[in-house]
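The complex is shown incomplete by one protein chain, all other protein chains being positioned as in the whole.
Chains here go by letter, A and B, matching the order in which they are written, and residues are numbered from 1 within each.
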Amino acid sequence: MRAPPSPTASDPGNGDGLMHPVEITFDALLLFSMVVLAWQGVHARNMFRAVVSFIMFGLLTAVAWVRLEAPDIALAEASLGAGLTGALLLATLGRLAPERRGARRPKVVKLSTLPWLTMGLAGTTVLLAVTLTLPAPGLGEAVLAAMPAAGVDSPVTAVLLNFRAWDTLLEIGVMLLAVIALWSLGQDVLASKPRLPAPALPALVRLLFPLFVLSTFYLLWRGGHGPGGAFPAGALLAAGLVLALLAGAQVPERMRGAPLRWALGAGLFAFLVVAVGLMWAVGTFFAYPPQHASILIAIIEIAAGLSIGVMLTALFLGGEPTDIKGGGK
Amino acid sequence: MSLPSTAMLVVILVTLPLAAATLLFASGRQPRTLTLAAALLLTFAALALGFNVHLEGVSVHRIGGWAAPLGIHWQVTPSGTVMLLVTALVGLAGAVYGAGYFLHRPGPEGRMARVFMPLWLFAWGGLNALFVAADLFNLYVALEVMTLASVALVALSARRMALQAAMRYLLAGLFGSMIYLLGVALLYGQYGVLDFDALAAMLDVEDAGSRAGAVALTVGLLAKAAIFPLHFWLPGAHGRAEPPVSALLSGLVVAAAFYLLLRLWFGPLAGMLTFGAGTLLGVLGAGALLWGGVLALLQRRLKMLVAYSTVSQFGFAMLVFPLAISGNREPVLAGGTLLLANHALAKAALFLAAGTLVRASGSERIGQLVGFSGRARWAWLAVILASAALIGLPPTLGFSAKWLLLQTAVSQGAWWWLGIMLAGTLLTFAYLGRLLELALLDPAPGPSPPPVLTPALLVPALLLALLACASGVWAFDFELDGETFVRLEPGS
Partner (left out) sequence: MSLPPGTLFLLASALLFAIGAHGLVTCRHLLRKVLALNVATTGVFLLLVTLGRSGTAVDPVPHAMVLTGIVVALSTTAVALGLIVRLERRRP
């Protein structure tokens, strides 16, 4: 077992309050831009501008995560929060009737602005005042103490896939559920839409796609000891797949129906099999025997990562891909 | 043969629905057989768990063998077990009803059955995970599973009104989750723990951060439980959904959010249940009770009447909070839990029967329902029995629950709350009485030829209603033995 990485907390939030003025200025600018973009994301007159502001807001949020020493979250935010959510929002905008995209002023419920402003300011002040007083003891030390038995070197992965694995299992459930929910609403929506009019895109995608797959596996492997792991890996795979779809690729005929469904369910299934299998073998739900922890977590991670990639792509598709004849399964 | 251990039963209850749903979604074969088999197994597991808990009392299970505050715990409590049992009964009844209901539906029937069953199982899994959870963040994820499955179930009836109701429900649900998560963040920032027991041990009642956290958790759950004035999304979602979906939503999903309020305010936050907090929650309850009751009286359509009745009934349930401010909280919690159980069984029966009656009558309007004749008479019988349980006539479960609460109110001299409870009961009597009177004394002929009513459309509702009526006798033996809730001395 390697020693767990020593937690260094150099930086803006911590400790003695000695921060370099440059850092303070950077943070202030960053956060100010985030707030402005957030406001525009909600209230910009033009819907398209609102969506673009929101995507930029997501990207800046990823930078904020880096400043807070949370590289895992930064990766997830950039790929999921900004990337995939952005793609989804733009696709949705494209599917709304033009007049609904709203070049007009957003309707605001007629209530005079003053009470709202006062209430908002008061609420924000109270929230800030309260959060400033929180001592935030945290579980950092408890996690450190348990790391040697965790089976992975990255504390975040240890929390996600070992200490609080039950949360993560349910979360994969939420994702699968979202796919089922979308599919229950109707058929594949993207299929009938014109693709992006970018002639170079297909060639580029053909070139890039292997890279996406390679990086996916790299992130999966890295998750054990550094930032990375199933979610960013899955997101990257999804990014590659979504790009391929935008470039005109179709879900292959023989992948539709059962194979696709099994791929979607594989992550949750692997999780359940391991968790219940351990109940049967060891007697405790989700209790990895220390000598097998690494390998079991790796199995879950690979299955979940690939499955997440497919699930995210399915969320983007927005409906079950069917045969061109419209038969379906 | 001995029963499986409690730990094993809990694992079955939380994982089987998810596994079955995934399998069903992936293979797409035999949706009815697989779902019914899973539903039966789950029901047996819940019954066995009830038996175990009766013998052993409260038990705590570490997931992954990690102790709190690092790991997540499951806590099996008597009140939680009652909810698990009721969930199993309603879940089984709904699955049987759904199998029959969608079978004779015009349109893409296959899709309905294929999509309805996995979503139903997902909702079931989310509910079970909620009832054993003892961790703030784990509850958040489980709540999301439940909410998302419910929204998808509402949207299943693809009419525009249903989609609108689903969207409003989703937004209200997400708003609730967001506020709830804010509460989790505040409490975690204060104490660095998520586990209920650890939190209960550390909670500083006077601290501003903790109070803000408690308020946020409560507001989030109030939105999910559709408590007045955050009830606006409920009537549409419950009234417009397909009947088995309405039964699940009204009977269990709302009850689960409310149960979490009970769990928090009688558990980790018990010290904060002061006069102010309790009274405020009680006043919201009184508002819900009257508002929902009056609107139920005004409805012209059957399912909307039943949906408004849910708003009113949960207002009644909110009255447990002012009654628990001082004195012994055990009977209050017992009464609250039984009230939820009674409502779940009776309301599910009512919605299922309503669905059958609407199909038999070819209309949703109360004035155009078929009368007490033919096979529809069994649906009417279920309506009558369920009404008796909702009103709280002896010897139903509703009577036992209300009796426990009334006794407490009398012993505390809480006349105001007593008055509101009586008003609520009278209102319930009024709107259900009006329904029965209109429909039975002035029946419509119904379409000809009359639609076929298979046993699947009649038996589940009737059995649920019978259970609500018959379990009242047993309910007086219900004890929360060992459920670790704080007792306050009067006047402390």
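Throughout what follows, a contact is a pair of C-beta atoms (placed from the backbone, for glycine too) under 8 Å apart; a residue touches a chain by one contact, two chains touch by 3 or more.
The structure displayed is predicted, hence computed values, not measured ones.
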Legend entry - Contact set of the excluded chain (shown chains only): A, B
Legend entry - Options B:A39, B:A99, B:A134 or B:L148, residue touching the unrepresented chain: B:L148
Legend entry - Residue among A:V174, A:L220, A:L243 or A:L264 touching the omitted chain: A:V174
Legend entry - Residues of chain B in contact with the chain not shown: 137, 141, 144, 148, 151-152, 155, 158, 160, 163-164, 166-167, 170-171, 174-175, 178, 181-182, 184-186, 188-189, 192, 194
Inset, instruction - Considering the whole complex rather than only what is displayed, give the residues of chain A touching the chain that is not shown. - result: 7-9, 12-15, 17-19, 21, 24, 27-28, 31, 34-35, 38-39, 41-43, 47, 50-51, 54, 57, 61, 64-65, 68-70, 72-73, 76-77, 80-81, 84-85, 88-89, 92-93, 95-97, 100, 102, 106-109, 111, 116, 120, 123-125, 127-128, 131-132, 134-141, 143-144, 155-156, 158-160, 164, 167-168, 171, 174-175, 177-178, 181-182, 185-186, 189, 231, 312, 315-316, 318-319
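Simple rule for what comes next: only the chains that are shown with their structure count from here on.
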Legend entry - Residues of chain A defined as touching chain B within the complex: 126-127, 129-131, 133-139, 142-143, 146, 162-167, 170-171, 173-174, 176-178, 180-181, 183-186, 258, 261-262, 264-265, 268-269, 272, 275-276, 279, 284-288, 329
Inset, instruction - Would you tell me which residues of chain B are touching chain A in their complex? - result: 7-8, 11, 15, 18-19, 22-23, 25-28, 61-66, 69-72, 111, 115, 118-119, 122, 125-126, 129, 137-138, 141-142, 144-145, 148-149, 151-152, 155-156, 158, 186, 189-193, 208-209, 212
